[in-house]
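For this view, one protein chain was removed and the others were kept in their places.
Note that the chains take the letters A and B in the order they are written out, and that residue 1 is the start of every chain.
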Amino acid sequence: MKDSIIQLNHVNFSYPFAKENVLNNVTLSVEQGEFLAVIGGNGSGKTTLCKTFNGLIPHYYNGQLSGEVNIYGEDTIETNVAMLSKQVGYVYQDFESQLVRPRVIDEVRFAPLNYGWTDYKKRGDEALDMLNLTHLKKEFIWQLSGGQKHLTALASVLSLQPEIIIVDEPVAQLDPVHALEIYETLKHLNQEYGKTIIVIEHHTEFIAEYADSVLLMENGTTKWKYPTFTAMQRTKELLSHNILPPPVTRLAEASDTSHKDAALPVTFDEAISFFNDRSFTAKGPTLNSVRSPERKPKELASFYGVKQGYKTVEKNYKWVFRNLTLSLYEGERIALVGGNGAGKSSLMKMLTGILRPALGDIVVDGMHASQTSPERMAESVTYIHQNPEEMFIDDNIRADIDYFSKARNLVDTESYAKQLCHMFSLHHLEDKDGRLLSGGQQRRASLAIGLGTRPSLLLLDEPTASLDINSREEMTRLLHELKGHVKTTVIATHDMELVAEWATRVIVLNEGEIEYDGDRRGLFSNHDLMRQCSLHPPQIVRLSEKLGVYPSALSIAEFLELMKRGESVYEPYQTPAFENQR
Amino acid sequence: MNHIKHLLSKINVETIKIELMNTAYGERSTLMAKLDPRVAIIWYLMFAILPWFFWNNTILIGMLLYMIVLTAVSRISPLILFLLCFGILTEAGYIIFVSIFFGGDLTAALALMTFTMKLTIISLASIVIFTNMDPERFSDALLRFKVPETFCFGISYGYRMLPILIDEYQSIFQSFRLRGKYPESKGVLGWRYIYHICVTTVKAFYPMILNTAKRTRTTVEALEVKGFTYGMHNPKAKELKLSYLKTTKNDALFLSITCVVLFLIIYTGNTYPIERTVHQL
Partner (left out) sequence: MNQNSLHQKKELNQSQQLMIFVLSMSLFGLANIITEIVPEFTFGPVELSVSYFAFIPLTMVFLFSPLPAALGAPLGEIIFADLLMGDFGGIGELEGFIEFGLAMYIAGLLVSDPMNKKQISIAVLVGVGIDQMLSTIVDIGKVWIGIEELEAVPGVPESILLLEGISFVNEMLISGVLFGLIPALWLVPKLYGKIEPLMGFEPRGDRSFRSATEVVSARFLILAVFFCFVAMIAEFMAEMDVNFAVWEPEFIEQFGQQFLWIGVSAAVIVLILAIMGISYLKKSSTPDTKSSRKAQ
C-alpha cells in the first residue's frame, strides 16, 4: 500500500459572489507515483479541483473553502502557494502565457532562483536534460514551436523538482504528434522518476494508453475513481458525460454482440490481441483515383510556379515553397495536412492575398493575387483563424457577422445574418462577446463570421483543435453542411479523424513540397508516407495496418463491414445536442 | 514612378517587423556589450550629467569627438544614427529658423550649437551603451541599483512578449482589414484613407486589450506558482540572481581610460577655450 500524497476530505469551494459551489463535497486520495486522468464535462470543476492541490485555491483565488486539502499530510491552508509549488507543479492549458522569460535557459532557472537555491543553474539544466531539451537552451521562447513551448513549460515546472505534476489538457493546444511526445515524456517522468502525474484530459485514447486511474467529475463532485481499464469499460456512462471511449473500445463493443460480459480492449495493444484471432473478408474497399476524367470540374484557385518565403531575424530568406503548382476545384472538400512548418498556413495566407509570393502567380476566382488588394480578395476568400478569438473584432457575435456586409452596405445584411445565426444555432448568443463563450460556441461563431463574408473559397485553420467530443462532432456536421454556402472548403488540420470523416481530397505538404494529392483512403493506406510526413493516423487506421487490412478502414463502421461476421450491428452514436440547448 | 512603387512595396509591415526584431534580438557582441552593466550605467551617467556643467565649446567638442569614436567602434545601426542626426538637426533648424523671424541673427545659431552639442553627446552616450546592452543584464544592473523588482521583471517580460504581442496585433489588424473595406475615394490628401487607417488602428485595440487581459491573468498566476512574489521578499534570492555581476579588469581599465580622456579634454578646454562672445544688441 502506497501512501496517499493528496488527500481531500469533504472539500467545498465557491468563488465570491457565486451562488453555487464549484466543488461539492469532494473526497479524494491520490497515491504517490500514480498517473491519474481527471475527466468530466465542461464546468464539472476539473481545473478548480486541480488548483486546490497547489494552494492557488484558497490562497490566490479568494472564495469560501471548507473541508480539508492535505498535500503530504500538510493542510494547504496552513502553508502558501510558494511553498506548495515546490511539491506541486502546474502546466496550464494556455502554457504559452506561463512562460515569462525571454530565453529557455532563463525560464527553467527562474523558479529555483526565486527560492534562492544556490544550485539553481544545476536544477534548470537537469530539468532540461530530463526532457531532452538541452539543445534549445539558448533559444528565445518566441521562436519555439508549440510542442517545444509546452515541453519548456513542463521543464520550468520540473526545475523545482515537484513530486506531483498537473498538466491541464495537453492535447487541446498541440497537434497529435506533439501530444504523443508530451505523454511519452510524462510516462517517463512517472516511471523513471516516480513522479505523480495528474492530467486533465478528455481524449480517452491517451488516457487508455498512459493513465493508471481515472477520476470522473460531475457538477463539482467526484463521481468515481477507478483503474483505467475498469473506467474505460463503462462506455455508456462515459458517453453520458460527453466523453467518447477509445475507438478500439467502441469498435470491440460494436463488433461483439455475443459475449456481452467479456472485457473490452482499451489500449491499442489489447485491441490487436482482441481482434487478432478474428478473420476478415478479403474484399475491402477499393482505391480509386481522385477525379473522374470525363467531367473536369471548374478551377477555383490555382498556384503557378509559386516561390514564397520569409525573412528571418538574421535577415536571410527561408523559402517555404520553391515551386508550387496546384489547382483547387469547385465542389471539393480539401484537407491540407502535414507537420509543423510544412507550409499549410503559408499556402492559405497566400490564397487570401495577405502573403504574396516572391515568384509565380496565384489566381483565385479569376483574380490575380498580385494585382488585387487583400480587401478585394476577401470578397471571394475567407480565412478562419485557428484561434477563434482572433475572429472576434467587435463586441458581440452579431456585429462580427455583420461587419463585412455593413462595410459594403449590402441590402440583405439583416436576413443573411439571421440565416447564419440560425444555421449555427447562435440566436441566443447574438449579443454576447465572442470571448466569453465556451470553446464549441466560439468555433461555431467563428464559422458564422467567416461565412458572413460570403466567400466562394473558405479556408479553415484547425477547426477542431481544443474541442471536446461533443463540440467536435457538431463541428464536423456543420462542415458537411457548408456546401450550400461555399464552392470549395480547405481545412488545414492535424486531426486525422476529421480528414477521414470529411475530406474528398487530401493534400499532404512536407517542407513546401506536395508529397501526396489524392483521396483519403489512398493516404491512410500508405502508412510509410504518413509517418514520413509526421502525420498521426487515427487509431482505426493503425489497427487496420497492424491486422493487415488493406486498404485501411477509415471508420468504425467500415471496419465492422470488413469483419467476417460483420452483419452491420454498429449504430453510430447519436450526435449530441448543442451545448447551449441543454 | 514604377521604381518608387517598387521601393515602397518593399517597405511593408513585415520588413519593419524584421528590422525591429533584429534590433531587439540581434547579436550584441561589441566592446560595450562586454562591460559590466553597472559600469556601463555609471559611465553613461557621467556623460549624461557632465555636459550640462560646461559652456566651454572646446570641452564639448572634445567630448563629442570621444563619443563619435566610441559610436564608430560600437557598430550602431545606421538607421538609428540617421534618425538621431535628423532629429537633432531639424530641432535646431526650427529654432534658428523661427528665431530669425523674431529678429535674431546667426549668434542664435552659435548659441544653439553649444546646446545641440550637449544634447548630441548625451544621446550618443545612451545609444552607445544601451543599444549594446542585453536587456536582461540591464534589468539586473538596475536591480542592483535598488530599482524595484517589478520594474526589472517588466524589462525582461517585455523582451519575452514583444514578438507575440506584435504578431497578435498584426493578425487582428488583418482581420479588420479583410472584413472591412477601404474607402473608395481617397479624399483630399488621402484624408479618408488616413482616417480609415486611424480608426482601424484604434479599433483593433479593443480585441487586443481583452486578449491581453486574459493572457495576463494566467501569467500572473504562473508567476505566483513560480515563487516570484516569494522571491521578491527574499534578499537571498536577489543576491543569488545578481551574483554573476562581477567587475573585471577590463571594466576598471575602461573607466580609468575614460577618466584620463575626460581630464585631458577638460584640461585642453581650459587652456584653449572657445567661448561664445555675447553680443550686446
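For the reader, a short list of remarks on this structure follows.
The definition used in the following text is that a contact is a pair of C-beta atoms (placed from the backbone, for glycine too) under 8 Å apart; a residue touches a chain by one contact, two chains touch by 3 or more.
Please read these numbers as outputs of a predicted model, since none were measured by experiment.
The hidden chain makes contact, of the residues B:Met161, B:Ala237 or B:Ile265, with B:Met161. Touching the missing chain, out of B:Thr150, B:Thr248 or B:Asn270, is residue B:Thr150. Among B:Ala108, B:Leu143, B:Leu178 or B:Ile265, the one in contact with the hidden chain is B:Ala108. From the set B:Phe82, B:Phe145, B:Phe205 or B:Tyr267, the residue in touch with the chain omitted from the display is B:Phe205, counting the whole complex.
Residues touching the missing chain, restricted to chain A, are 17, 58-62, 77, 395, 433, 435-436 (touch as defined at the top).
Against the chain not shown here, chain B presents residues 13, 16, 20, 23-24, 44-45, 48-49, 52, 55, 76-77, 80, 83, 94-105, 107-108, 111-112, 114-115, 118-119, 122-123, 125-127, 129-131, 135, 138, 150-151, 154-155, 157-159, 161-162, 165-166, 169, 198, 201-202, 205-206, 208-210, 212-214, 216-217, 219-221, 223-224, 229, 276, 278-281.
Quick note on the criterion: only the chains that are shown with their structure count from here on.
Separation between the centroids of chain A and chain B, computed from CA atoms only, is 42 Å.
The residues of chain B lying in touch with chain A in their complex are 14-15, 18, 21-22, 25-26, 135-136, 156-157, 159-160, 162-164, 168, 171-172, 174-182, 203-204, 206-207, 210-211, 214-216, 218-219, 221-231, 234, 236-237, 239-241. Residue ranges on chain A touching chain B, taken from their complex, read 54, 56, 60, 80-82, 85, 89-90, 92, 94, 96-102, 106, 110-111, 113-118, 120, 140-142, 156, 160, 310-315, 352, 354, 373-375, 378, 382-383, 385, 389-395, 403-404, 407-408, 433, 435, 449, 452-453.
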